[in-house]
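Excluded from the complex is one protein chain; the other protein chains are retained at their positions.
And now, subunit A:
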Amino acid sequence: MSLLEVKNLKKIYTTRFGGNQVQALQNVTFSVEEGEYVAIMGESGSGKTTLLNILASLDKPTSGEVLLNGRNITQIREKEISAFRRDNLGFVFQDFNLLDTFSLRDNIYLPLVLAGKDMSLMESSIKPIADKLGINDLLEKFPYEVSGGQKQRAAVARALITKPELILADEPTGALDSNAADSLMDLFNEINDEGQTILMVTHSTKAASHAKRVLFIKDGEVFHQIYKAKMTNEEMFAKISDTLTILASGGVCNG
């Protein structure tokens, strides 16, 4: 059984006045195996973010289902949903979403504190993660005191600390300079090598070239996918570029 199965997902937004309907997702079906690293690409407005919001249980689909470990997350009741999100999913956002009122340490602790975990457990889990992410010296600092790359590392640490089944990343490199973006992507590879499943939505070809598989979405449908297999990052980059060109020029995909 796959870790994540997305079946016939459809999402229609109705504008508030006049009942104009916008189809954000038409018929999305794919699955993610445990330990995979999948990137989802597509142009602005292709439905990437809608898809991610539904996977994150922040939004409900119009029809279709999303199974995480066989459990349909679109059916989870409102009351349990945040606990479910906390226990099973880790999030990395484009704009970091760190709280200015907390130090990096407390930001990372946040999901554990909300889950009512013990102090000793928190202290023992933050150590290896902070070491790996190289933010050990920054833990007492506040978000406004550190750089964008460091903020994103803290956000990654916050996503990892609950040992989630799946990490969902929404344009994680979007607000970073190229150096910080590169090192973040290397970090994602490292985490993935240790067995962490990652699903990332991105615009950036470079970021996507680090993933093991890239899904392309166009007009609310999965249009194409590429497996990295034994390709190097550069080869993967070229291949994604080609696909994007085809996608943009509206041609038929043959590859």
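As a convention for this text, a contact is a pair of C-beta atoms (placed from the backbone, for glycine too) under 8 Å apart; a residue touches a chain by one contact, two chains touch by 3 or more; residues count from 1.
Here is the rule we go by: contacts and distances are computed from a predicted model.
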item: Candidate names "Putative ABC transport system permease protein", "Efem/EfeO family lipoprotein", "Deferrochelatase" or "Energy-coupling factor transporter ATPase"; UniProt protein name, chain not shown; value: "Putative ABC transport system permease protein"
item: Candidate in contact with the missing chain, chosen from A:29, A:82 or A:245; value: A:82
item: Residue among A:109, A:188 or A:216 touching the omitted chain; value: A:109
item: Touching residue (missing chain; options A:44, A:75 or A:101); value: A:101
item: Touch list for subunit A against the chain that is not drawn; value: 56, 58, 78-79, 81-83, 85-86, 91, 93, 97-102, 106, 109-111, 113-116, 119, 122, 142, 144, 158
